[in-house]
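A single protein chain has been omitted; all remaining protein chains appear in their positions.
On to chain A.
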Amino acid sequence: MSATVSEKGDAPAGKQPDQLFTLKRWNAVAVWSWDVECDTCAICRVQVMDACLRCQADNKQEGCVVVWGECNHSFHNCCMSLWVEQNNRCPLCQKEWVIQGTGK
């Protein structure tokens, strides 16, 4: 998080009509990324924000999302679905792989 809210409770802008400066419009910019512990997918070793290697090779960047296990580890969904065909454990902690959720 890049901004902390002032604890002092400065007088909120807009309450006093006669103050010197009033904020009228705010154009903010925010960047979203997957909420993951580790930036890199341990299976394909590509950053999770980028599509996995196979999706990059097939030019299918759009649909390549992230999957989280109950162990809180995360991987590319495509990488993981290939992985569980052989071994239904998390490659990082060896716990049984149960999907907590996928990104959207």
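FYI, a contact is a pair of C-beta atoms (placed from the backbone, for glycine too) under 8 Å apart; a residue touches a chain by one contact, two chains touch by 3 or more; residues count from 1.
Convention: contacts and distances are computed from a predicted model.
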>> Name the omitted chain as UniProt records it, choosing among "Cytosolic iron-sulfur assembly component 2B", "Metaxin", "Cullin-4" or "ER membrane protein complex subunit 1".
In response: "Cullin-4"
> Going by the touch rule given at the top, which residues of chain A touch the chain that is not shown?
Replying inline: 1-6, 9-16, 18-35, 44-47, 49-50, 53-54, 56-59, 61, 66, 68, 101-104
